[in-house]
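A single protein chain has been omitted; all remaining protein chains appear in their positions.
In order of appearance the chains are A, B and C, and numbering begins at 1 in each one.
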Amino acid sequence: MDLTYTEEEEAFRARLREWLAKVLPGLPAKPAAADWPARRAYDAAWQRMLYDAGYAGLHWPRDAGGQGATPTQHLIFLEETELAGAPYVGANFVGLLHAGPTIAAEGTPGQRARWLPPILRGDEIWCQGFSEPGAGSDLAALRTKAVRDGDSYVVTGSKIWTSHAEVADWCELLVRTDPEAPRHRGISWLALPMDAPGVTVRPLRTLAGSAEFAEMFLDEVRVPAGNRVGAQNDGWRVTMVTLAFERGTAFVGEVVACRRVLGALARTARANGRWDDAVLRRRLGRLSAEFTALWRLTQWNVSEAQSGGGVPGAGGSVFKLRYSHARQELYDAAAEVLGAGSLDADQEWVADRLSSLSYTIAAGTSQIQQNVIAERILGLPKGR
Amino acid sequence: MDLTYTEEEEAFRARLREWLAKVLPGLPAKPAAADWPARRAYDAAWQRMLYDAGYAGLHWPRDAGGQGATPTQHLIFLEETELAGAPYVGANFVGLLHAGPTIAAEGTPGQRARWLPPILRGDEIWCQGFSEPGAGSDLAALRTKAVRDGDSYVVTGSKIWTSHAEVADWCELLVRTDPEAPRHRGISWLALPMDAPGVTVRPLRTLAGSAEFAEMFLDEVRVPAGNRVGAQNDGWRVTMVTLAFERGTAFVGEVVACRRVLGALARTARANGRWDDAVLRRRLGRLSAEFTALWRLTQWNVSEAQSGGGVPGAGGSVFKLRYSHARQELYDAAAEVLGAGSLDADQEWVADRLSSLSYTIAAGTSQIQQNVIAERILGLPKGR
Amino acid sequence: MDFQLTDDQRALRDGTRELLAGRFGRERLRAAVDGPVLDRELWRELAAAGFFALRLPEADGGVGLGLPEAVLVLEEAGRALLPGPLVACQLLAGIVDGVATGERIVALADAPAAPADGPPHPAVTSAPVLWEHPADCDTLILLGGAQGADPVHEGREAGAYRSAAADVVRTPFASVDPLTPLARVTDIPRKIPLPLDVARVRREAALLTAAQQLGGAARTVDMAVTYAREREQFGAPIGSFQAVKHLCAQMLVRAEIARSAVYAAAVTEGVLDATAAKLLADEAAVRNARDCLQVHGGMGFTWEADVHLHLKRAWLRAEFWGGAGAAEEALAEGLIA
Partner (left out) sequence: MDFQLTDDQRALRDGTRELLAGRFGRERLRAAVDGPVLDRELWRELAAAGFFALRLPEADGGVGLGLPEAVLVLEEAGRALLPGPLVACQLLAGIVDGVATGERIVALADAPAAPADGPPHPAVTSAPVLWEHPADCDTLILLGGAQGADPVHEGREAGAYRSAAADVVRTPFASVDPLTPLARVTDIPRKIPLPLDVARVRREAALLTAAQQLGGAARTVDMAVTYAREREQFGAPIGSFQAVKHLCAQMLVRAEIARSAVYAAAVTEGVLDATAAKLLADEAAVRNARDCLQVHGGMGFTWEADVHLHLKRAWLRAEFWGGAGAAEEALAEGLIA
């Protein structure tokens, strides 16, 4: 058990810090949340800077144009960029973390050459078309259908919770290509050009009042068969390769951010007198233990990934279940610190409190995570 | 909505209080917990006093020898006896609250004449033979079998969680008389004489270290067919009549007792300095709201029973689910008040903390109660 | 003792529910979300139905009912997410002219007293005095206010003051609840004292707010159960899964516990009973809305679903008329009194 970083790791961290200190002050102001084109431009420019500095696709394999970094280096990268207040991955999220790795692992040489470099350079933006209104946590229940017609698929259906759809060039789309096959067997993975005729995007307003997501309607959209990655009807397996790709680093930046928020809560409480409330104070102390442990668990999971051990994804369920709950508790505590100020929707922590409500739902509800832990880790029987 | 008692009700309370004040000081000392014959004698003597004063079988119908009191009078009786520190129903519990009412409702005139008067007078003690080691919360999975042989049933099997078995005269026994029938259909209700050959009772030690319960082994025990109450194979329905009998009064005395304990906790905390701990103090305040609300819910359920409305037993699940949890919280708070004293097993609250652990399990686990509420009250589909 | 609704009370509850379903159905609700301006016509209709004059003597044009009936009406308002200073108008009908008839809309703002055991932290003392629906009210009644240099809190001992809305200096801010605009009161004239039993008003405001929370808590149980019966996942209604069943069961338990506390406090009129009722109803409303959202999954996270409106209103109401900390301290004190 070693929590000290190697010389190489520390050198990597030092170089990164130096670079961040140099470039961050020169960044333009963050665009407004509702200005999608400006956000795309901002995120793309940042990605281009990462590319030029040799940090693009840090955790991608070298033969896909990435840096082949270790999970620990990726952890350090995510920690340091968060600590330095660097831009988030933003519009490049799906390209760098889902679609790109999928293409790298399962695409043909031609597909890799076509799609990977523009992702790394920030030139092309991807969005994700997995979720459907009728499917929810039961992802495999998707019904968007694709019928082969000559050299194309004709796709009809609808998707939901598609982020950055307004400005994306491509969508990694899961479609049902064999309606007769068992649920997981008749699915294929397509790269959908977002400017294809028949694609309609409608902003989806969340309870936070913002439109971070969209619905996407597909009306007989023609997608070239060459845009299919992996074999026909093998899309479920292809997708799962992607989902296991992050190897424990999914929430590194967020845990760092939560620990920063917790410190700010304590200081605010000291300043506004709420610190005198022992119940609140002890709650903050409890959250300190919680987020420190979550950080250690992240280091544990990353180390496990680095050594190639463990059940991929299973430790992630343990982390996600506890973290999503802890994040909600953090912002409930923030509301306590704010008192009546917790009713002010313009307060940053209030907005974050609202968005934290999705954490126990998105990417597998807490109920689903508990099933995964019980069945895949603990080996309890499926069934009821 | 009226929380004031009628003149008749207040008169009933006043008479009862007067009687309790007169007789309680003359009671002998409570026997030791492990001295079963002495406990039986003590409980029987108290029941005889109730009988002589006209309080025996308060909530039983008049034609069964009871007083035909209203649920509200029963509530008052339970409240006042608890407040006055009167003996508990003890060894007479099964006779007065389960077996007796079952016989009153379903027995023949001969059965009623044979069994009811001795229960009311405290002359005969009953125990309950429902639970089985293999059945648990799934009561209908019972396997103790009874084979008809002439004028008798020959009973073989085992029962568990049988209280007062060591000193009981009779056992209300559920047996399987038709192994081929669906689970709930092949069960019969028998009155088993505890001195019958083949009955073996073995004390069952609980985690509290005491032997409040027993296991009962039945090895080809002959029970006269005339001891069957209700039709053969109709025992499940016969039993359910009993279980719905209490109509909201099951925990009256306990809620009164919990409120007294809560006050004592607060005073102890004030005396030993733990009151300065705001977290503990607020926890006690929270429990005060909780137990007051449980008392009001009790009054609500009793009033509903009195007016003949509501789903019998369903409101009881709501109460039981919350109360069993609140009781455990109460004794966890007691441990906080005691500090290191919570490690002293001779401390009364520590013993009560241990016994409180059974509350979320016995008479239907909290999981089962939640199923009952979800399916019977909320109408959610059965299934998983 | 008969701790059940009387036939009249049942009729009042059912009638109120029917009235609100007809006059403030889902379309009106969503319209109010998009433009949170109080509907004066609806307000007068509510008044005509006796919403505000409920407890005034019949001789004074009221309905002559009591606190339990007011609780039932406010519970229904909470179920329906009806916006507006309902509690203030209920409490001040008969005291402020025109409120009983719905002609005048009045709000209450509370500048709570410092705790009994000495002055609190200076920063806490200046907690903002909040005003619901500032743009829609004609009159504001300020209760109390701490002493000191702060013009809003000054003169707490003096009781209650009445001000024309236009004379009150306030800073509106973005309310977390889209149905309830809010402002911070920054300066208020103290020219017209109002003879009011401030302690009683606070106690009844807490209880009537708790009644609304109870209504919200009960409504979210219904919403969760309805959704759980209809929504299918993994080939079955999600309500057939124990995880969802048990969430719903716990929601019902919370609502029923809160109900017994709220109804009992309406009957006893005790201050600790009202405090306990507010504590339990706040918790039931907030946690039920959260669980309702969880049962709804992604759909519950959308603006179009009504779940978030219940959660935000529950958060808002929990901030008014005494929070959990003060309630628990008061109840603890009650244990040794």
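Everything below uses one rule, namely that contacts are C-beta pairs under 8 Å (C-beta built on N, C-alpha and C of every residue); 3 or more make two chains touch, one makes a residue touch a chain.
Keep in mind that this is a model prediction, so the values were computed, not measured.
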| item | value |
| --- | --- |
| In the full complex, displayed partners of the excluded chain | A, B, C |
| Option touching the unshown chain, where B:Pro87, B:Gly136 or B:Gly198 are the choices | B:Gly136 |
| Touching residue (missing chain; options A:Leu116, A:Ala266 or A:Ala334) | A:Ala266 |
| Option touching the unshown chain, where B:Ser152, B:Gln232 or B:Thr365 are the choices | B:Thr365 |
| Hidden partner chain, residues of chain C it touches | 241-243, 246 |
| Hidden partner chain, residues of chain A it touches | 1-6, 9, 72, 262-263, 265-267, 270, 278, 281-286, 288-290, 292-294, 296-297, 299-300, 302-304, 306-307, 309, 315, 318, 321-322, 367, 369-371, 373-375, 377-384 |
| Residues of chain B (touch criterion as defined above) contacting the omitted chain | 131, 133, 135-138, 141, 160-161, 204-207, 209, 271-274, 276-277, 279, 335, 339-346, 350, 354, 357-358, 360-362, 365-367, 370, 384 |
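Please note the rule applied: only the chains that are shown with their structure count from here on.
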| item | value |
| --- | --- |
| Centre-most chain [mean C-alpha coordinates] | C |
| Distance between chain centroids, defined by C-alpha means - chain B, chain C (Å) | 40 |
| Cα-centroid distance, chain A relative to chain B, in whole angstrom | 54 |
| Touching two or more other chains - residues of chain A | 277, 279, 384 |
| Shared-contact residues (touching 2 or more other chains) in chain C | 241-242, 244, 325 |
